[in-house]
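Here's the structure, in structure tokens; my notes come after.
Removed: one protein chain of the complex. Kept in place: all other protein chains.
Read from first to last, the chains carry the letters A and B; within each, the first residue is number 1.
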Amino acid sequence: MKAAVSSSGKTLESELDPRFGRASYFLIVDTETFDFEVKPNDQNMNLPQGAGIQAGKIVADCGVEVLITGNCGPKAYNVLDAVGIKVVTGTNGTVREVVEKFKNNALQYSQGPNVEGHWV
Amino acid sequence: MIVTVASGKGGTGKTTVAVNLAVIAPEGSVEVFDCDVEEPNAHLFIKPENIVTKEISTMIPDVDMNLCTLCGECEKICRFSAITMIAKKIMVFPEMCHSCKGCSMVCPAGAIKEGSRVLGSLLTGQSSRGFNLTWGELRVGEAMSPPLIKQVKNKIDKGIGKLFIVDAPPGTSCPAVVTLRDADFALLVAEETPFGLNDLALTVEGLKKLGVPMGIVLNRADMENGIIDDYAVRENIEILQRIPFSREAAKVCAKGHFLVDELPEIKALFQDIYLKIINNLNSIQKSDKGGQ
Partner (left out) sequence: MKELTVISGKGGTGKTSITASIASLAEKRVVIDADVDAANLFLTLEHKVVETESFEGGHKAEINPDICTCTGCGECFQRCQFDAISLNFTIDHISCEGCGVCAHFCPADAISFERQICGEKFISTTANGPMVHARLGIAEENSGLLVSQLRQRARQMAKEQHIPLIITDGPPGIGCPVIASVSNADALLIVTEPTLSGMHDMQRVMKLGRQMNAAIYLCINKADLNPEASEKIKEFCGSNNIRFAGEIPFDKAVIESMRMGQSLVTYSDGAASHAVKKVWQNVSSFLGETRDRLI
């Protein structure tokens, strides 16, 4: 299965970036082989509004089944929900650690956004 | 003519000045408009009757997926991320929409119809003192107040030749500016504190840009330190009146009563403010005519 993880860096050893819309990168990780692909999110860092929506589109286009991140606001959640991507929020650690946790069923899917909408 | 009561800093007494002026003015000569739609207060003092409420909405896109060809043009033109295409679906985020109608204009399939989002309410009622009050109440959770403020201001019928007293929101950004533009005169209610002076100066800067003439009313003016006086002299703005601080006045306002009903010495001050405003407006009218 492919999972997207919001990441502060470009490797599996990078810390998870708790922000979704304004995450530095997304790592698209194969949960079996740990092969991964890096998707930069820099065009979103300076968006005045709607970063969560744009980030949702990036992740959706990668064909992942799950997003693992720290915080996910209502608009981003709606986007992900609309395309059937499940969301895990409120976790931390390195990208490798969170994917391991996910594989071991130690993470739970969110039923909704875990933070309020915010401009930035 | 429109007199807008403004301040920059909140809580200096804008609403108090606006409603007491309305009461002191000759019966039938004024109307009051409360443009502080985030936190309207004038109605608490005026206690209007026969209130008519109208819901105010703004246009948002409503996409007919049967007609949509998924070309993505709507997403491209939208500056506010309010409409976006994800995995063969068009999603609309109503609270992000500024109602520019760009999406419906570019849609080649005519798939975008007009939906709506509630901004708040527009209310009108009559005071027992013989004037009308019009005000807006922004829906709690709605971020954009200027469109509702514009609706309140649209109710000003300049043709009827009355004095329109407008209560402005605090600050110097869009809500205050939308309210203050096209005022004939701005009545600035200031307090003699460093915060009061700082925010007054910002408002004056804004009014100069807008080209609105102004005068100052000093509220709670017991401090004798003259920081506003010095400023007014420097900027060449007339101080129309000083309303002294008194616990009695604070109590009357706290209860939602009119100062001019209960405190004769303050009533005299308001009569004087009213006359000075009328004089100012007359000279503005004259110079306007002279210029034509």
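Operating definition for what follows: contacts are C-beta pairs under 8 Å (C-beta built on N, C-alpha and C of every residue); 3 or more make two chains touch, one makes a residue touch a chain.
Keep in mind that what you see is a predicted model, and the values were worked out from it rather than measured.
One of B:127, B:172, B:241 or B:280 touches the chain omitted from the figure, and that residue is B:172. Not every partner is drawn; the one left out touches chain A at residues 18, 22, 46, 48-49, 70-71, 90, 92, 115-120. Take chain B: the residues that touch the chain left off the picture are 8-12, 15, 36, 38-39, 41, 44-45, 77, 79-80, 98-102, 105-106, 138, 140-145, 169-178, 181, 193-195, 198-199, 202, 205-206, 209-210, 223, 225, 247, 250-251, 253-256.
We take it that only the chains that are shown with their structure count from here on.
Listed in rising order, the residues of chain B touching chain A in the complex are 80-82, 84, 86-87, 89, 91, 93, 95-96. Within the complex formed with chain B, the residues of chain A that make contact are 47, 49-50, 53-54, 56-57, 60, 75, 78-79, 82-83, 117.
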